[in-house]
Every structure is written in structure tokens, then in C-alpha cells.
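Reviewing the structure listed below.
A single protein chain has been omitted from the complex, and every remaining protein chain is retained in its original position.
Right after this comes chain A.
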């Protein structure tokens, strides 16, 4: 990777991930929220930002970083963000979170959030079991899970009236979707499907 391209990618990814966090940190909504609710919201924003990093890491597109190793570290962090997000919301308003987890919430975005949770847990589950699975099963299942995770997370985030700025949120979601699509295509799932 040329130095200029590396710098460009680094700056772009930095802006796309840190920008939404900075905007969320200055949201007027924060003044009317308890710390645990604020933490839950930030875990959600951070989780969305990590979704952009994952495909870039595994395709080794981030300059000067051991992509495969950091993909695992960020994967664990992502699961942790999901857990903090849900736990914080649960403490803030238990019945609303129970409704979401039982798929009976009145808010459409929360259905996407619950699906995203399961997709992210699924992707992590397959990754943890990868040595026990055949390479083909492991790679295909992980690819399907992460694709669903990014799609459902983007739908979840875009529909929420929350602390993130609309433009920065759309930009981050679009970037995460694009990077994931690129990484999935590069992984050549069609070749994995062919019987040998």
C-alpha cells in the first residue's frame, strides 16, 4: 500500500468513526439522560463504528496494523458493546427492553436492533468455534452472520431519533455497508459454495 493511500484511508476511517462519536458527545439530549443511559447510547454508537473497522481489518486495508489479530480484538469489543448497550437500556427502562427482546416492541427500529444483536452474537459464536468447524462451514456462516449484522445494525441506527447526527450516521452506515460488501466479495463466497 502506498504511503499516500494509507494516509487517506486512515484519515477517512478516523473521521467516519470519531466524527459520529464527537457529535453524539455534544447532543443536547445528553443533558436529560442519566449516566447509565448515556453509556448505553455511546456503546451503540461505538459498536456501529467498530462494524466499519472489521471488514477493513480482515482485508488488511488499515495501514500498519496486524489486521487479522485486531479483527479478533475488535470482534470481542463489539460483542461487549452490544452487551453494554442492552444492559444499559435495560437498567434505564426494563419493560421497553423486554418488549424488544421478545419482538413485541411498537418501535420498528428495535426489531432491527434485536436481529442485529443475534447476528453479531452469531458471527462471534462461529468465530469462537472456527477450529471445530470445517473451513468452508466456518467461513460461510461467519460471512452470512456479519452481512446480516451490518444490514440490520444500519437499519436500526438510521431509524432512531437519538444522539447521533443524521449526516454522520448515514455516512458511517454507508461506509460500513460498502466496506462489508467489499470484504464479502473479496472472500469469494461463490467458490466456498462449490463442492470439492
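The rule is simple: a residue touches a chain if its C-beta (ideal position, glycine included) is under 8 Å from a C-beta of that chain, and two chains touch if they have at least 3 such contacts; residues count from 1.
Convention: contacts and distances are computed from a predicted model.
For the chain that does not appear here, its UniProt entry gives the protein name "Twin-arginine translocation pathway signal", which is one of "Twin-arginine translocation pathway signal", "Phosphate transport system permease protein PstA", "tRNA threonylcarbamoyladenosine biosynthesis protein TsaB" or "cytochrome-c oxidase". Shown as candidates are A:7, A:93 or A:166; the residue that touches the absent chain is A:93.
When the full complex is taken into account, the listed residue touching the unshown chain is A:29, out of A:11, A:29, A:73 or A:167. Where chain A meets the missing chain, the touching residues are 29, 31-34, 37, 89, 92-93, 95-96, 99, 104-107, 109-110, 159-162.
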